[in-house]
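Note that this complex is displayed minus one protein chain, with the remaining chains in position.
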Amino acid sequence: MANVTLRSLNIALGGKPIIRDLDLHVEPGEFLVLLGPSGCGKSTLLHSIAGLVDTASGAIEIGGRDMTGADPSERGIGMVFQSYALYPTMTVEDNMSFGLRIAGMPKAEIRRRVRETAGMLQLDALLARKPGQLSGGQRQRVAIGRALVRQARVLLFDEPLSNLDAKLRAELRRELKLLHHRLGSTMIYVTHDQVEAMTLASRIVVMRGGEVQQTGSPLEVYERPANRFVAGFLGAPAMGFVEGALDAAGVFRAEGLLLRPAPGCMMDVAARPALLGVRAEHVRLLGAGEADAAAPMHGTVALVEPMGSHQVVWIRCGGASLAALVHDPAAAAALAPGQPLRFAIDAARVSLFDPASGARL
Amino acid sequence: MATLRPRSRLAPWLAPRIALLPMALVALAGYVGAAGWTLWISLTGSRTFPSGAFIGLAQYQRLFDNERWMLSLHNLAVYGVLFVLACVLIGSLLAVCIDQDVRGEGALRTVFLYPYAMSFVATGLVWQWLLTPGDGIDGAVRALGFTQFRMDWIVSQDKAIVAVVLATVWQASGLVMALVLAGLRGIDGEIWKAARLDGIPAWRVYLQIVAPMLWPTFATVLLLLATAVAKLYDAVVAMTQGGPGIASEVPAKFIMDHLFLRSNVGLASAGAVVLLLPVLALLAPYAYARSRRGAA
Partner (left out) sequence: MNRPGAARELPLAGAHPPPRAPAVAGPLRTRRRRWNPARIGVYAFLLGAALFFLLPLYVMIVTSLKPMDEIRQGGIFALPHALTFEPWRQAWSGVCTGAACEGIRSGFRNSVAIAIPSTILPILLGAINGYALSFWRPRGAELLFGILLAGAFVPVQVMIYPLVRVLALAGIFGSLPAIVLVHVVFGLPLMTLLFRNYYRNVPQELFHAARIDGGGFWRIFFQVMLPMSLPIVVVAAIMQVTGVWNDYILGLVFAGRDNLPMTVQLNNVINTTTGTRLYNVNMAATILTALLPLALYFVSGRWFVRGIAAGAVKG
């Protein structure tokens, strides 16, 4: 496994700047996920690491060596594409061995490696087939196998699971995680799916508009988002936002809502407008007779979404819309749209943002 | 994704350029170079062989004083208008009719398109036979009792070129049909449903909604037909040999005759340049549109 370092990287496509002055360091053996919406530049970044896209300026180092101008085949990388990109006229075995044959490796060694990788990915029975005869999941395994067989130090994944149906996606996701445990290679993975990011990553890089919004472990990025964009991007249902203001005592006030966020939730206390961010799992509906130490808040039921394992209750509170998770089906069934209810928010787990810049307070 | 432009290795940079050398040669030497040379010759006093004597636009003057050339231009204009109109009309009507979910569509398309598989020469010869006065169509129709019927276009001074129109329209309408049909098939089916909900009759939909949507198809059709008009040669040679006399002379034939038979290379080259101009005029908007799209 090797590390990857990007220094002051600038990439432009067709005259338009896509990546601006980006610095990133990937530790050996990390599973780094580039997460962001379409058009944020994550794929472009990955392709530039692979050497498939020119950089306008900046440096790319792989394994400590400068690879900024190097040919893709010389960078010690393997890549898995969204559309699998398998050679349609070659068998699975030939697909996987193509790169090794070009490199002039002895046939026996090639065969050994292909068999070994095929075994790892349960492709043994499919070696003689052509891609057209495989299912989507099998094709993706072959694509992964093709990247693995090169014994590359860095593996790149460009939204590899996006073309698969939900069930297959979950299955392959777990296989990828197991693969990472087993091989320990450095993996850089691009996706727009935050579930993939959360489950697979050892570190997440959230991107938007060509710039890094936040890097950190999944838990960090989830619990302490650096700005409103990251906060809203991770988590389902999305984090609820309430516009209001903090007073000098550190109490957050908004229409129909009053809360004293725990001291760890903000940098310093000052009177200023603020945006409160609350995740659904930190909103608790209060039962009829339940008293609550902190001032309970009032709202009305807007909508109830049954999710099977839990229910999502959408609450209208003042001008804001908040979600709450309910795990008791009976309690949720008793709720009707328009019904008033009381709820409490875990004050230690909220986030506060500046309404103008979106940055975390 | 951006194109791959590896900088540090020579081979990936060199190989595509070497591979494209034939194309560069053909485009620059074969087309531009040859056209330029022809232009040069047209400005000299060349007769059988190119000479170096620059005489300015004198050949062009002689050209436009030449009765045969002027007649060929006139013929081409008449031919062009009739040919393009007839092909577009017939081809479009055929396409619309076939689009009506008719039976035997495959067989019909085969029948309408097979003439395009024949050479211009074969087409010209068959129609020459068909239009032979006495033995051809007019003889058969007269035998049916219409004793006054005459179909002697092919030997008439004014109508010879129309005979050529007939033969080439027969050959090319199928192509127009194929292209227009492909265009029609590309129209979103939802448009028809929406029109139906609005109560619009089908002919109006075709004329006022579909036809404007097909303008790229029609632009392509017009370009193909117009350039075919400029290139008209084989069919005339086969069908009428430019006759009777020079009644069905066309510019391409004028040029060829003067290049190889009448040994007047300078005059012929001037004619070629004049023939080139309308083609360039047609291509210019196309090139502009392509470059604008390509820049995106």
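For clarity, chains are labelled A and B in written order, and residue numbers in each chain start from 1.
The definition used in the following text is that a residue touches a chain if its C-beta (ideal position, glycine included) is under 8 Å from a C-beta of that chain, and two chains touch if they have at least 3 such contacts.
All of these numbers come straight from a predicted model, not from anything done at the bench.
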item	value
Given A:13, A:56, A:85 or A:347, the one touching the chain that is not displayed	A:85
Residue in contact with the excluded chain [from B:64, B:114 or B:146]	B:114
Missing-chain contacts mapped onto subunit B	1, 3-4, 11-12, 15-17, 19-20, 22-24, 26-28, 30-35, 37-38, 41, 50, 90, 93-94, 97-102, 105-106, 108-115, 117-123, 125-130, 134-137, 139-140, 143, 170, 174-175, 178-179, 182, 185, 187-193, 195-196, 199-203, 205, 220, 223-224, 227, 230-231, 233-234, 237-238, 241, 252, 255-256, 259-260, 265, 268-269, 271-273, 275-276, 279-280, 282-283, 287, 290-291, 293-294
Absent-chain interface as seen on subunit A, which is shown	47, 50, 52, 71-73, 77-79, 81-83, 85-89, 98-99, 102-103, 146, 150
